[in-house]
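Left out: one protein chain. Kept in place: all the others.
Now for chain A:
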Amino acid sequence: MKKKWFWFAGLFVALVLAGVVSNFASSSPDGLDAAARQGCTFNADDEITGGTCMAQQEKDHQLGGSPLADYGIKGIDNPYVSTGLAGVAGVLITFAIGGGLFWVARRRTHV
């Protein structure tokens, strides 16, 4: 295996996971969210109808209106395309920001 291929392959796998496989992820509440909902009852629209639980105290996100909020792209109606493109954007942004900062912060061998 050529050494350079690793980077392309790694990024490609991340893009496919976030861009395609993400559409097949479970939409059930995750462990934390499930614990937060414990003690309350919910109606068909997922609104709290009674009881006491942590989720009652949840406040809206300050940046909830962001164009990528909730892993979708605002304005794209097809849910698969919206989630997929948001995932691809997230991977590229994370790689660019993370990789960029780590590169800037790296230890120079000859300084």
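As a convention for this text, a residue touches a chain if its C-beta (ideal position, glycine included) is under 8 Å from a C-beta of that chain, and two chains touch if they have at least 3 such contacts; residues count from 1.
Here is the rule we use: contacts and distances are computed from a predicted model.
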Which of "NADH-dependent phenylglyoxylate dehydrogenase subunit alpha", "Alginate export domain-containing protein", "Cobalamin biosynthesis protein CbiM" or "Maltose/maltodextrin import ATP-binding protein MalK" matches, in UniProt, the chain that is not displayed: "Cobalamin biosynthesis protein CbiM"
In chain A, positions touching the absent partner: 1, 3, 6-7, 10-11, 13-15, 17-18, 21-23, 25-36, 38-39, 52-64, 66, 68-72, 79-80, 83, 86-87, 90-103, 105-107, 109
